[in-house]
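Complex shown without one protein chain; remaining protein chains in place.
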Amino acid sequence: MNPALNAAVNAGMAPVATPWFFYVLAGLAVASGVAVITRRNAVHSALALIVTLLSVAGLYLMLYAPFVAGVQIIVYAGGIMVLFLFVIMLVNIDRASKDRQFNRIWPVGLAAACALMALFAFAIVKGKALFPDRGLSLPESSNTQQIASMLYGEAGRMGQYTFAFEIASLLLLVAILGAVIMTKKKI
Amino acid sequence: MPDFITSYLGSKVTPGEAGNQFWALVYVFIIFAGVALTVMWLLNWIERKALAHFQVRLGPMRVGPHGLLQPFADALKLILKEDIIPTEADQFVFWVAPLIGLLASFTVYTVIPFGPSQAVSDMNIGILFMLGVSSLGVLGIVVAGWASNSHYPLIGALRSSAQMVSYEVAMGLAVVSAILMTSMNASGTGTLSMLGIVRAQQQQGIWFIFKFFPLGLIAFAIFAIAMVAETNRTPFDLAEAESELTAGYHTEYSGLRWSLFMLAEYAAMIAVSSIAVALWLGGWMHPFPNLLSSPTWEFIFSLFPGLTFVGVAAIAFIGAARMPSQSFFRIQRIGLAVFAALLGFIALVLLVIAVAGRSGDTSLAARFREGIDYVYWFLLKVAVFIYLFIWYRATWPRYRFDQLMRIGWKVMLPISLGVLMLTAIVGVIVS
Amino acid sequence: MPWTSPMVEKYRSQYGSGLDPLTYLGQNYLAVDRSLIPDILRLLRDEEQFDYCVDITAAHYPKREKQFDVIWILYSFPRNERVRVKTQIADGASIPSSVAIWPTANWLEREVYDMFGIKFDGHPDLKRILLPDGWKGHPLRKDYGILQQDQEWVQINLGIESGQ
Partner (left out) sequence: MSDRKNDSTTDVSVHSLANLDLETHEKPYLDSNELVINMGPQHPATHGVLRVILKLDGEKVLGTECIIGYLHRGVEKIGENRTYAMFNPYVDRMDYCAAVSNGLGYCEAVEKLMNVEAPPRAQYIRVILTELQRIASHQLWLGTHALDIGAMTPLFYTFRDREEILKIFERYCGARLTTHAFRIGGCQYETYAGFEKDVKNFLTFFAPKVDEYEALLTTNRIWLERTKNVGVISGADCIALGVTGPVLRASGVKWDLRKAQPYANYSKFDFEIPIGTNGDTYDRYLVRMAEMRQSLRIVEQAVNGIPEGPIMGKVPKVIKPPVGEIYHSIEAPKGELGYFIVSDGSTQPYRLRVRPPSFVNLQALDLMVRGALVADVVAVIGTIDIVLGEVDR
């Protein structure tokens, strides 16, 4: 048993699932991720994307981050993908599916993907020491509460990321207004 | 008996929490089979009968006494029907769409708290999980409308997706204000767990519908409206508005696949009603739990399940007695009498358990009595909502699309936001 | 029986013999020469307040030289009075459309065209209304038999030998 799991068991949490689960979810995420970019039909791609998002949510659950998993389902799978589908259905798909799947700069994209993968590999192999093994110190409080105290602070103390969080929400507000202004000709 | 069975019988937590996979599976089975049967048979029959009586009709009367077996006949018919997939449809998506909706609405049942230990699992993000998964149900509708490759289903799907996305916002905010109320305790920490929310009501000694009157009531009302929209029922059934879009998103569906949509709709009705019950109506608690908690009252309340069955059995007996005396009705009369006897037997068992379980708190009978009590009160409250759903359908015309959107965004969203803020302010002041 | 009224007298003096006001069973009608048609109808609406075109129809008299009667049935809300305007036209001749005078004439003229084959000049969308677009023949003509049908159309479009 690895130490993280050990700590989790000690903290009163039963193991969520076996590694077997991890491989299934990861495989599903990758396979459907590939399907997203290879399907000609946009709706099929969107459905594959939903599967990806859901399997990633499952991975979050395995990481003892149920809140993130829940938000992932609500916001991405439930909200954003419905809007995606909404837009896709309004678009003339027949023509989209006749277009070339990969345009001329696909080698560049491939190179970028490979570079990213190399970076990840490098980080995992070389930088292990950089990342503290947080699994060792799973606290008593739940993941949701941890996120809350990170963002909003507790007992009158400002949270670590309160400012950044507020800035981010402001940014989103600006983005929303921008979208409205760009689409509406007259306001 | 094996250890893993007996060990759990005395447990006070859900099987998921106790890590008892066997009992978790048993619960899943009971709930799924129960829901499927209830939805397919009882809810279908009750909706048709109640609707018929609202509309000065009798409803189904032929298959079985008072049409009791009609849902089975219909189910059989639907199963045996040819499964038609239009040639122009997107075969795979068309095939998979009803399953998405069904899966979403049934998965929700894993976290519904029928009682403190009568749930599959007590997930610590229970309510979030419920909202998230039930919002996946719309994907089934959207995808079904698109895959049919036909204009009416497409418009139905578009309407449905816009409607769901709009109403989920108001619904979510109403839910948040209920969650906020759970944190009005000594430690100041709330919970997202469904059981936790009901327990918070237990500890605070008040159903959240009455908390910070009228804030709780308004939030509840917002949710009660939004949940009708979420389940695509009258007056928000625009996605399947039969007079405009023939049948909306399931116009091209037939047979079993169509019935899966219906099953999903009914299952979703029960699911959202359960959320409302758990969040605002005290979940498994009987009425006035803080005032009427003496053992005598507990005993009186524990008689309710048995008495309800006695009542239903009596109605069935009267129905059997009032059957016309022609020979044609003989089988029906006997059938109804047998049905009544069965109900009477259940009532007897329930009453025996209630009386036997009265004495101690440790005996198996007491455990059973408690469990039955919890489930009974929970389901009774859900049943009220189901009846409301049917009542709405009989009474109201359908909203138009722009009106629906206007209500969602311009009325319900501001109100729920305001309620949320006021709840927070009042909460801070009170604590 | 001739029809006399101040209105009729006025038009009589204006148009002379092109106009023949008659009355039968208490119902008035004007038999009008085809050349006067748009003018008379417009005058009736603008000056005599016949603001409601009840019906436009036709009748077929195959033995006459001018085979068709086209009939406008008009009603005046302010005067609570009905009048019919009748004119005769030959087969194949056309007649000015009155859609610009009464919008309701649109479908009524289409029906007359459909049933009699009378063409209305200036109609915005003159096509068949009750019968299918490709149908041959105009059923309310007297030479169209009661059992007659466009066999070819039926065979092509309905895939059956005969509609009877």
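In this document, chain identifiers A, B and C correspond to the written order of the chains, with residue numbering beginning at 1 in each.
One rule holds in what follows: contacts are C-beta pairs under 8 Å (C-beta built on N, C-alpha and C of every residue); 3 or more make two chains touch, one makes a residue touch a chain.
The structure presented is a predicted model; accordingly, all values stated were derived computationally and were not measured.
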Checklist entry - Among the options C:43, C:140 or C:154, which residue touches the chain absent from this view? => result C:140
Checklist entry - Which listed residue (B:155, B:228, B:353 or B:382) would be found touching the missing chain in the intact complex? => result B:155
Checklist entry - Where does chain C touch the missing chain, residue by residue? => result 24-25, 27, 45-46, 49, 51-55, 57, 59-60, 71, 73, 77-78, 80, 82, 84, 99-104, 106-108, 111, 115, 124-125, 128-132, 139-140, 144, 146
Next on the checklist: If the hidden chain were put back, which residues of chain B would touch it?
Outcome noted: 51, 54-57, 151-152, 155, 159, 234-235, 237-238, 241-246, 393-403
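By definition in this document, only the chains that are shown with their structure count from here on.
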Item to check | Chain contact graph, described as a line, ring, star, complete graph or other shape | outcome: other
Next on the checklist: How many angstrom lie between the centres of chain B and chain C, each centre taken as the mean Cα position?
Outcome noted: 65
Checklist outcome for this item: Rounded to the nearest Å, the gap between Cα centres of chain A and chain C is 73
Item to check | Multi-partner residues of chain A (each touching 2 or more other chains) | outcome: none
Item to check | Where chain C touches two or more other chains, by residue | outcome: none
Next on the checklist: Quick check on the complex: what are the chain B residues that touch chain A?
Outcome noted: 19, 90, 92-93, 96, 123-125, 128-129, 131-133, 135-136, 138-139, 142-143, 145-147, 154, 157-158, 161-162, 164-165, 168, 172, 189, 192
Checklist outcome for this item: Listed in rising order, chain A residues that touch chain B in their complex are 14, 41, 43-44, 47, 50, 66-67, 69-71, 73-74, 77-79, 81-83, 85-86, 89-90, 142-145
